[in-house]
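Below is one structure. I have some questions about it.
Only a single protein chain was left out; the remaining protein chains are all shown in position.
Moving on to subunit A:
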Amino acid sequence: MKIEIKNIDKAFGAIEAVKDVSFSVSGGEVCALIGENGAGKSTLMNILGGVLPADRGEILIDGQQVNFQKPADSLNAGIAFIHQELNLINDLPIYENMFIGRELKKKGRILDLEKMIARTKEVFDQMEIDLDPKTMVRDLDTSYKQIVEISRAIMMDASIIIMDEPTTSLTDQEIERVFEMMKTLKKQNVGIVFISHKLNEVIEFCDRYSVLRNGELVAEGMVSEVNVDQLARAMVGHELRTESLQRKTESGREVLRAENLSYNNDFKNISFSVHQGEILGVTGLLGDGRQELFQAIFGSGQIEAGELYLNDQQVEIKNTTDALQKGIGYLPRDRKENGIIKDMDIFENASIVTWPLFDNFGIIDREKQEQEFKEQVERLRIKMGAKNDSINSLSGGNQQKIVLAKWLIANPEIFILDNPTQGVDVGAKEDIYDIILELAAEGIAVVILSSEAKEIIRICDRALVMYHGVIQGELSQAEMSEHEIMRLATGASLNSVQEGAEDAEK
């Protein structure tokens, strides 16, 4: 099967989201659709998925023109759309999820569980997946959930699958698993549209690419003929920095010190310190406990044992309000769940942290908030409409900048950033790095939690690697490499660093 979209136009009010874009994908090929946030990728795919009507242009399936009015039309034509937010019900087992809305029934409207299980198993076998259909979806990790959704699409005879940033919230091993699945799909002559920010994955895995920028198709071709730099340049329209941002600086006095912090099995005997003007990286694999540890330090979680010192004074952080007042800031991961508040506008989202800091007897100081807000919008180069537009009107990168802005206005002494560049496009990523460097230069102690070793190496002065709730090792600027970080993150001990060096010499 081959799908072509030709000369599609789509405008929202005065904003032209997609301008004269053509794109095609055939069975058995993986076609990457790349572009920054707001480049028009989602709009284009929503048109293909029957979610949005196009203003102009046509969609052809094997040369026949089709007209999609609603998502079901597109699905019936064999196009499945796997959204970033997965569409599964956690409290049902896999097989019921596979058949949701189209349950198989025996006589008398009784569910035919055996048949559903058998059919699911069949699909899994066909896809070479080793999963028990009776597992509850809640017990699966995100990659398996994605695999279940893809299997469901296959069961419904989808011959083209659109995947919207499938790897954003996955760990490296999980990504590997999804890629395996995609390889199998390819073998079975299924066409895949792969929407992503991660250019390495595109290079490694896709056959063709199309790049969108500001709603226009700016480049397309075979992946084998380009490299990451060229793709990145096509995406942002100018050269990108790739050099290391590590600085050679003396860090100042110690701001935060943890001694033997423990809670349950989440983290054990954690001791470390952070200094003024330093950027400390903390990394590890899934389940390493770094998120639990730093949320506990921020007062949103518990500490059983151990002491915490702020500026050499022992403190107890009762809750997040307490942490805020003591000068600790925390930019959470998963912007949608933890970062933004969808019922509030852009301005309110950016000022929520500082309402209590600047208010007069409980009354919000709007003038001051507005002034601070304006400064941050300029500083972070946030692209937005009116300040009382909905937060959802912003692209992912700009939403993240708003979450960052709310903490910058609070001016914390210690700033913990958990996956600060998650789901953010290349341009916004660099902006965020710039801000982090500025903050360190101003003397703020910065802690970056990240699952991307590259990010840690590129920006941090010092890194802690965690493994199952303990600090497995500490690496100085000179010692950091992806290899070393991965060794420690998978549980190898620090003294094996020497062995590694010897191996390299041999």
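Some observations on this one:
Just so we're on the same page, contacts are C-beta pairs under 8 Å (C-beta built on N, C-alpha and C of every residue); 3 or more make two chains touch, one makes a residue touch a chain; residues count from 1.
The rule we apply is simple: contacts and distances are computed from a predicted model.
Between the names "Chemotaxis protein CheW", "Ion-translocating oxidoreductase complex subunit C", "Monosaccharide ABC transporter membrane protein (CUT2 family)" or "Octopine transport system permease protein OccM", the one given in UniProt for the chain missing from this structure view is "Monosaccharide ABC transporter membrane protein (CUT2 family)". Checked against the full complex, the one of A:N338, A:N411 or A:Q477 touching the unshown chain is A:N338. Of the listed residues A:I363, A:A386 or A:A478, the one in contact with the hidden chain in the full complex is A:I363.
Among A:K406, A:K429, A:R462 or A:R487, the one in contact with the hidden chain is A:K406.
The missing chain, though absent from the display, is touched by one residue of A:L324, A:I414, A:I435 or A:I485; that residue is A:L324.
Hidden from this view is one chain, which touches subunit A at 14, 295, 298, 300, 319-321, 323-324, 330, 332, 337-344, 348, 352-353, 355-356, 359, 362-364, 366, 406, 410.
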